[in-house]
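Please find one structure pasted underneath; my questions will follow.
Note that one protein chain is taken out, while the other chains of the complex remain in position.
Every chain is named by a letter (A, B, C, D and E) in the order it is written, and numbering of its residues begins at 1.
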Amino acid sequence: MAVVVTKFDRVKPSLVAQFAALGVATVHEAQGRIGLLAAHMRPIFRPAHVVGTAVTCEVAPGDNWMIHVAVEQCQAGDILVVTPTSPCQDGYFGDLLAESLQAQGVRALIIDAGVRDIAALTQMGFPVWSKAVYAQGTVKETLGNVNLPIVCAGALIHPGDLIVADDDGVVVVSRTQVDTVLQMANAREAGEAEKRARFAAGELGLDVYNMRERLAAKGLKYVESLEDASSCKP
Amino acid sequence: MAVVVTKFDRVKPSLVAQFAALGVATVHEAQGRIGLLAAHMRPIFRPAHVVGTAVTCEVAPGDNWMIHVAVEQCQAGDILVVTPTSPCQDGYFGDLLAESLQAQGVRALIIDAGVRDIAALTQMGFPVWSKAVYAQGTVKETLGNVNLPIVCAGALIHPGDLIVADDDGVVVVSRTQVDTVLQMANAREAGEAEKRARFAAGELGLDVYNMRERLAAKGLKYVESLEDASSCKP
Amino acid sequence: MAVVVTKFDRVKPSLVAQFAALGVATVHEAQGRIGLLAAHMRPIFRPAHVVGTAVTCEVAPGDNWMIHVAVEQCQAGDILVVTPTSPCQDGYFGDLLAESLQAQGVRALIIDAGVRDIAALTQMGFPVWSKAVYAQGTVKETLGNVNLPIVCAGALIHPGDLIVADDDGVVVVSRTQVDTVLQMANAREAGEAEKRARFAAGELGLDVYNMRERLAAKGLKYVESLEDASSCKP
Amino acid sequence: MAVVVTKFDRVKPSLVAQFAALGVATVHEAQGRIGLLAAHMRPIFRPAHVVGTAVTCEVAPGDNWMIHVAVEQCQAGDILVVTPTSPCQDGYFGDLLAESLQAQGVRALIIDAGVRDIAALTQMGFPVWSKAVYAQGTVKETLGNVNLPIVCAGALIHPGDLIVADDDGVVVVSRTQVDTVLQMANAREAGEAEKRARFAAGELGLDVYNMRERLAAKGLKYVESLEDASSCKP
Amino acid sequence: MAVVVTKFDRVKPSLVAQFAALGVATVHEAQGRIGLLAAHMRPIFRPAHVVGTAVTCEVAPGDNWMIHVAVEQCQAGDILVVTPTSPCQDGYFGDLLAESLQAQGVRALIIDAGVRDIAALTQMGFPVWSKAVYAQGTVKETLGNVNLPIVCAGALIHPGDLIVADDDGVVVVSRTQVDTVLQMANAREAGEAEKRARFAAGELGLDVYNMRERLAAKGLKYVESLEDASSCKP
Partner (left out) sequence: MAVVVTKFDRVKPSLVAQFAALGVATVHEAQGRIGLLAAHMRPIFRPAHVVGTAVTCEVAPGDNWMIHVAVEQCQAGDILVVTPTSPCQDGYFGDLLAESLQAQGVRALIIDAGVRDIAALTQMGFPVWSKAVYAQGTVKETLGNVNLPIVCAGALIHPGDLIVADDDGVVVVSRTQVDTVLQMANAREAGEAEKRARFAAGELGLDVYNMRERLAAKGLKYVESLEDASSCKP
């Protein structure tokens, strides 16, 4: 047995839109360094940058049936997030499903498995972050849940959560934290602009971040040669 | 001891040419979801799409000697398929060998190992699908067979078989099945065009493929909230 | 405790410049097939090709503090080489640090770990070779040595050594061997130009390298069919 | 900032005890094939079989400080579950910490990272399931949360949940589902005993599970030779 | 559609029996260093050593249905060899299926996927070589072929071929080569006994195999110090 949850709260489109200029690294830092999907989640083309709200979908290994069920639950502005119930790299998704998602206004696919038809997906400009590119076909035999909370590539994702994906990977922001994270991300961006200027002018991080004293306190020694280094090692 | 088989039947060029517009995923599906090489076989540049007939070559780990032997067995329209006798990621192949293959009219290299000089190969437009990019040089000491059937990246390949490779990976079609597979691939393509139009118009896979009844029969339930979902779980 | 070595000999800029047209594979061959970093070290954009002198930096897992210390030790023409003290794929380095390195005239980053902000790094044209792309943030708590000899991605690197990096990966040349390696690399390049012409004209490696006799002596047999091959197998 | 949650509901000891004879595979099946930790979680010695209640602990990469904090939150009958905030295989845990956990009555460690001193741990009979065995030492600099819900090796675990671990790996049962799962697991065990007897007597699964008709309906053909097989392939 | 081939020639039991004392490495060498399955195929307990005739079985990812079909095709003395049609580590096989295979006189399972219930399998003494240990359950929905030639862990295996498996891994010997390989393996064993005695008496491989002259001819130099070594390097 499996269930499809048809109603859930999404992060509001106006709020989602405010993340459009924010990158994955910034958002990840802004929410306290949590929410990143694993490093194996890579975009099929670059550059790519999307924000949207999660529709979640579990699939059996080698079986993409539930993706068709999930498409119907998607709205414009959503990002479809798919996780297999055990590790699999088969090609669950190709150009026909991308056509269907694009027609519904879905902005991207995040899948901890494989995709195929990536030349066509690239031409269509439909972004995908996946674990693998693999043409292996799938069957349609086994049910899975749609819009239950899932673990995808190591991150817990609820339907309606905010997804940000770019060349660095994918991060999820809990629907309940989006306001706070937005403020902190914007603050961080502001601070970075000023630091960028200082770095460009040749200032060092040691001074920009005022690190010298703490480094010395921890025991960092500067020596003029490798031989001096050896003599002061424990 | 090792042998080089100098004569074998190839898929006819006129037949090969009819696969020129067919992708790996389509061909793989058309022949019953078999014949794919492993997902680690990736093109060194994208987009890339080639079809051709296999010349097969076994090499010892860290030893590219037999590639030189295999080049002589290649004809215009061939694709050289190389597999190491034990796993290896060394750079068996670079721009000089590519120059040589191009001069013989060979269309691509498929190698379950490493390649190098990929900047030059990219400039030359010589496509390679490989397991790794690695500059590590190789020796010329140990024999291997040329044009015996081989297992390359998990797929059984006979000399003369049809190879199709694109951004999704690599698939082999047995020489004896090429006619049948071509028909089925073309039929599949035709069907996809119609489906693509329906998806683009907003129809759902659930309806295009008539899935709703079978999903319900398997036990799929639609609920309006996560709480309802919990109550109906086993 | 940890040390920063502030003075060491670098390969001279005039000598470094002579490597500007040499690729990783050529240099690796010229010095006797040593000095390659592991195949997992990949550039964040392609094509990319840099030469420079190594500044070496050890970092704790998940801790990028020492990169800030290392920046101060860099000069124009250097390449920063970073290795974690145990395997890690976190995003140690992003656009702010790249801004800082660029301002110091540093030509590239080589890191056996992760990087982030790769869209920005690509736009800036700041090349990075890394083990992973991953947005995961790092802390600043633990010391490490700067400009001691390190093992990075399996290769031993001393500060001041020559680094060559291109689409194929990364190679180190010991400062004490640079003159010799340059001569041999140039000689190799010269030889390759002539061979390239012969290959382009359709000559075979079997003849260019005069391999036929030795292949026969080792026992290579040419047969006309697979059946003949079977009969002559041991 | 980080938090330690000091109070939470645990599965009752009397209920935990009823899982003592149940294996991971049985429990996993009984709850609908969910809750398994990834296959890389392996026991340091075999056979090993434990059941207990989860205390959860996040640690920074290369930093085992929070394990000391978590020990204080453990009670007799608990199992400590540790996950790094980014992938790490360092040796977070050794014989001294095992001594401490044993003294508190803790039954096992589950850690998606490395452990060390496994010869001593084996002699002590303290079971550990880990991703790696690695002697690499860790620092004590960075905070993490204790007894918040965590994702460990791909599975969502709340403090107080039931953990079952044996030679096959590790499974978590949500505290709120334990009663139901126990019933289904016991039912499954009962059914298996009967089936085991039938298999031992030589009956086939085809008959025990009554599969023949459905196989035929799906299109399974029995042929007497490989040649016959080829002729009936699509 | 899928087929089950019910009749094929097996290596004769009397011939199989003569391999009982031969290890995987010996057999692999005796047949010219071919036929090994990939290094990831590991026994679930050690020591283990079996010989038998292959029954081959393809399974869909996450679907063990065809194993039940294959069991019926097994005879006493067989070894069941299972390969998924795309990479999968799910637990396709547990103690009930082992009970069934043991009742049929099957000697072992070779599976390029996962197994479970390994504590029970170990107690039963039923040997398994697999890619993973993982409790993940499987479904019974998709057909696959039984007793067609398969590629399992990189090796081509025909039904009826000889399988030898021990602590080192698994090797297949083609049914048509078994006589020849047996002779060569026995000859090799005989030769090894004599060499073992010489090694035990302190003789060196350099002398036993008469290597000194060829090493010198290739250019090996003996020097008394590291400094001497540097001076004679190219």
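Throughout what follows, contacts are C-beta pairs under 8 Å (C-beta built on N, C-alpha and C of every residue); 3 or more make two chains touch, one makes a residue touch a chain.
Just so we're clear, the structure is a prediction, and the values are computed from it rather than from any experiment.
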Hidden partner chain, touching residue among B:M66, B:C88 or B:A229: B:C88
Touch criterion as defined above, residue of E:A21, E:M124 or E:A229 at the omitted chain: E:A229
From E:D9, E:D179 or E:E192, residue that would touch the chain that is not displayed: E:E192
Absent-chain contact - pick from D:L97, D:V128, D:I157 or D:L220: D:L97
Residues belonging to chain E that touch the chain removed from view: 23-25, 28-29, 33, 36, 39, 42, 46-47, 49, 166-169, 171, 192, 195-196, 199-206, 209, 211, 215, 218-226, 228-229, 232-234
Contacts of chain B with the absent chain, listed as residue ranges: 60-63, 85-90, 134, 136, 139, 141-142
Touching residues on chain C - with respect to the absent chain: 33-34, 36, 38-39, 85-87, 149, 151, 154-156
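Just so it is clear, only the chains that are shown with their structure count from here on.
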Steps needed, at minimum, to go from chain A to chain E via contacts: 1
Fitting chain B to chain C on CA atoms, where both chains share a sequence, rotation angle to nearest 5 degrees: 120
Most distant chain from chain C, judged by the mean position of its C-alpha atoms: D
Centre distance in Å when chain B and chain E are each reduced to the mean of their C-alpha atoms: 27
Centre distance in Å when chain C and chain E are each reduced to the mean of their C-alpha atoms: 38
Per-residue overlap in chain E, given as positions that touch at least 2 other chains: 85-87, 89, 134, 136, 149
